[in-house]
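Of the protein chains in this complex, one is absent; all others appear in place.
Chain lettering (A, B and C) follows the sequence in which the chains are written, and residue indices restart at 1 in each chain.
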């Protein structure tokens, strides 16, 4: 990324910018200094259902948002070689949920509590990582969010988000890949969504279209360095909470002035 | 039933009143003469979903009703001994659909075309009966309805009705008995509704409550002799259409003056 | 198309080849004579749900197919100028269903009965057309199919197909465009699929990929001239049935020897 900045190239960056907060802050500062455009690859924001949810929330149709439940399960764990370098559950996987709940809530997090276990495979414990996790977040307006993850569903990719407001709720999710029910003596059956490339195929296209439009317009509109930093800071908070077995205050990972 | 009428007892009668139109007409005349209350057991009218559908239609919320699709499949065929005395598919099974579409449409049928096959079991053909059938009905306002039946679903009881109006539609149906999804490597699964006693458990209770209230009030409000006759007349029309391989006019089975 | 054939170009043709059977037969003969590849634009065959359904049927997983219910409603009627030249409901709209049920059944139709009405707009009656229709089809193995159509749903594009076999059933359909439920005091709500371009966006891409692969391989694998002719012949049968108010035999529209 440093090379791109030096060359004055605009940067579209897959999440996360970096696995540590310091490098993230340096990259953001470099982008600002270079005056280039930047977009982080939080593709979920460009999924039609999530985009419609955000629009409904912004419109006030749901009233004040009070609670968000966000769940994500991968079909199965990645190989150990990947786990060793990915930064752990919170920086690698939950980071999408951290961005999602913060984006939908439209507020900043204040407190975090994380509870995790290694249940899926002993290698997670060996690496000091967890494969099953619950993260509770209190936002600065006392609204709450809870994120739960697993590295192995055994039933495909499970991505569902529920937003509860004072006037109503939204439930985003998808159990079936194909709109077909199969009925037999055992009951009614559908197929399932395999993984993120299938679930978010359209979102990946849209996020690049938004990015190209941003370059053409000379103005970035997508998730930016501040969003990327906020998500990685939440990962730090979750890790600290788990290590300290305590509620942690997000101000410990505030952005540099 | 004759005995009940002579004794002046009110009569709640399971469908059909009789397997032939002449006996049905005689029973209706006897009820009228005896001045007793009468209700026919079209329990589907008392199911919460169907009752709500009828109320929405009557309220005008769907605009003019233009088309109704009504489907019913039994989990498996009844024993041959039952088939020999039940009056055939149209008087025994489709009769519920005949009442349902006429009741929801709120109009009288004008023309009927039936197409049937014996595919499930050779005994249906041996008995001159069909086990798989499509009946098309034109009502007196040119609105249409189509009913399809099978004597064997192999996936539980399948009762679904769709009502299409100029302003919108209703889809009544139920694939799962229990509101529980089961997810595994094969996909997402639900159980199914076993048969009519399970699907219409509440409706059977409500129809009796309505009947008891009718007796207490001295005034019947449920489906009556005229409804029973209209359904059996449609069964006659479907049988004639199948035998004659032709569109038939419902006026051939008009009620006696 | 004649020009393309003369030039020896392979032909991908949107349905129908022609609005009359004679021109269709001439085109098919010309394609055969020119030795060029041909594919007709029945895109539904390339939709993931329909393709999976066909594969399940072919695999025998559903047992013998006994009945197919196929429904299609457009959100609203096309302009009168289109209706005047489109060939009427059966050649313009139902033709997709004719191909669909014949393809899924894997058998040839033997008898057809059509019942239609003009309920949506008086212009349909003025043009001698119908806007609401039920077509019953008996196949050469006595299996049945029923197709119902409307030129106006008022609730988006409604395309659903149900296949009933001796061992189980498939229900293909899609009520929601986005996998999001919205809950409020009125109940639970989803959006709907707007029209065919949205519903079959992927299928249009896949059918062209299949066509390009066919040209590269020098061998067509998609729906061909025989399929196109069979669908238009069913439209003829439905029109004749409606005009004659009678069951018609499909052999009246057999392909030339």
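Before moving on, here are some points about what is shown:
Throughout what follows, a residue touches a chain if its C-beta (ideal position, glycine included) is under 8 Å from a C-beta of that chain, and two chains touch if they have at least 3 such contacts.
These numbers were taken from a predicted model, which means no experiment stands behind them.
The absent chain, not drawn in this view, touches the displayed chains A, B, C throughout the complex. Screening A:20, A:148, A:186 or A:224 against the full complex identifies A:148 as the residue touching the chain left out. Within the set A:61, A:134, A:215 or A:240, the residue that contacts the chain not displayed is A:134. When you scan B:9, B:80, B:167 or B:245 for touch with the missing chain, the hit is B:167. Only one of C:80, C:189, C:226 or C:252 touches the chain withheld from this view, namely C:189. In the full complex, subunit B contacts the hidden chain through residues 48-49, 52-53, 56, 167-174, 177-185, 191.
For subunit C, the residues touching the chain absent from view are 153-156, 158, 175-176, 181, 183-192. Where subunit A meets the chain that is not shown, the touching residues are 64, 66-67, 69, 71, 73, 111, 113, 115-120, 132-134, 136, 138, 142-144, 146, 148, 150, 152-155, 158, 164, 166-169, 245-247.
Quick note on the criterion: only the chains that are shown with their structure count from here on.
Comparing the residue numbers each copy contributes, subunit A and subunit B share more than half of them at their mutual interface. Relative orientation of subunit A with respect to subunit C corresponds to a rotation of 180°, obtained by superposing CA atoms and rounded to a multiple of 5. Between subunit B and subunit C, the centres computed from C-alpha atoms are 31 Å apart.
Averaged Cα coordinates give subunit A a centre that lies 42 Å from the centre of subunit C.
One finds 52 Å separating the Cα centroids of subunit A and subunit B. Residue positions of subunit A touching 2 or more other chains: 181, 183-185, 191.
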